[in-house]
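Of the protein chains in this complex, one is absent; all others appear in place.
Presenting chain A:
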Amino acid sequence: MSTATEVLEYSVEKVREDFPILKREINGYPLVYFDNAATSQTPQQVIDVIADYYSNYNANIHRGVHALSQEATDKYEHARHTIQKHFNAEKAHEIIFTSGTTHGINLVANGFASLLKKGDEIIVSALEHHSNIVPWQILAEKTGAILKVIPMNQEGELIYPAFEELLSEKTKLVFLNHVSNALGTVNPIEKIITKAHEYDAAVLVDGAQAAPHIKADVQALDVDFYVVSAHKMCGPTGVGMLYGKEKWLNKLPPYQGGGEMIATVTFEETTYADLPHKFEAGTPNICGGIAFGAALDYMNTVGFDKIAAYEEELLHYATKKLLEIDGMEIYGVSKEKTAVISFNINGMHPYDIGTILDKLGIAVRTGHHCAQPIMDFYKIPGTVRASFSFYNTKEEIDAFIKAVIKAKTMLA
């Protein structure tokens, strides 16, 4: 928690000026964008970097002899260093550019297919996004490994003692998210990583929902793999990062074959390039990678401490206001959570509430949030999810509360 003075130093009005989209109107109302957990908005500073790339130095990287190619390569590799520094990876080549979190998870899952044998066990958490369930199911099917699930409680938290019971010498891999996308729960990944390592199991953490709010230090966490998407942290879509410890990345086979990832090719044999290029086949999202670096620079300039303190204030304010509404049910009430509120009212369908909110200019997510096991746990078809970012305001929350009450009245 930060002190009140620190929060005072933070000027949301000033930050909002950086985001041109926030000036939009939707259905005649000022846009209230509370779907940040799905994708964040993009500041002008990042938009400028994207425009600059295509206006001034668009070229393919790593193989050009010419100046533009050199310039693009330098900027792309500079972005890799920015990402390395942000997540405090020991080496730059432990940062693999991906197309996003899903790509990163699939890359690791695919690699582990050659390392697992029948009867090995892999542990997943009950709080996962489908993208962190399905690749492992495919892996289990392929290898004969057994998938086990860390259960959750009514508050939307993982039951840690149950995790300890699942661990054994057979456990080879544990994967879970840092923050649940459907509920906002922050998982105790430090404890889980330490415990898993006692059994020599590797741990993959899906940081997609955490990265916009929490600055993860991969060395301090001692995590084996950490994956994120740029578009949830003020960057563009279609680009992300896989951090992997060097020793693990060296063990995993390449995911895709193609240009860029080879050292030598003959028809008899191909030897693969060194890290990180082994995992970066083909022409990457060059502009996206550079813009990802710019997005991290932007967020660090705003300051993650300030972001966290301000978002917590928004979360508390909105939670308090929502709970004043009769029939309100909030899912995920962990003490450790990010600025996400998943809710339903009196059995009203989330789709109905979301539709009316949209008519009033308010963007929320409705549905199962690609986390059907969580919805099954609560025996609901889905929820309305409002997720806040550091550029949202209390005035927007007031408009949102008014709209929720309006929807409730219309649907009652």
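What to note about this one:
Convention: contacts are C-beta pairs under 8 Å (C-beta built on N, C-alpha and C of every residue); 3 or more make two chains touch, one makes a residue touch a chain; residues count from 1.
Going forward, contacts and distances are computed from a predicted model.
Taking the options "Cysteine desulfuration protein SufE", "Molybdopterin-binding protein", "ATP synthase subunit a" or "ABC transporter permease" in turn, only "Cysteine desulfuration protein SufE" matches the UniProt protein name of the chain that is not displayed. Within the whole complex, the absent chain has one touching residue among A:Ala37, A:Ile356, A:Ala371 or A:Ala386, and that is A:Ile356.
Where chain A meets the omitted chain, the residues involved are 27, 348-349, 351-352, 355-356, 359, 366-368, 381-382, 410-411.
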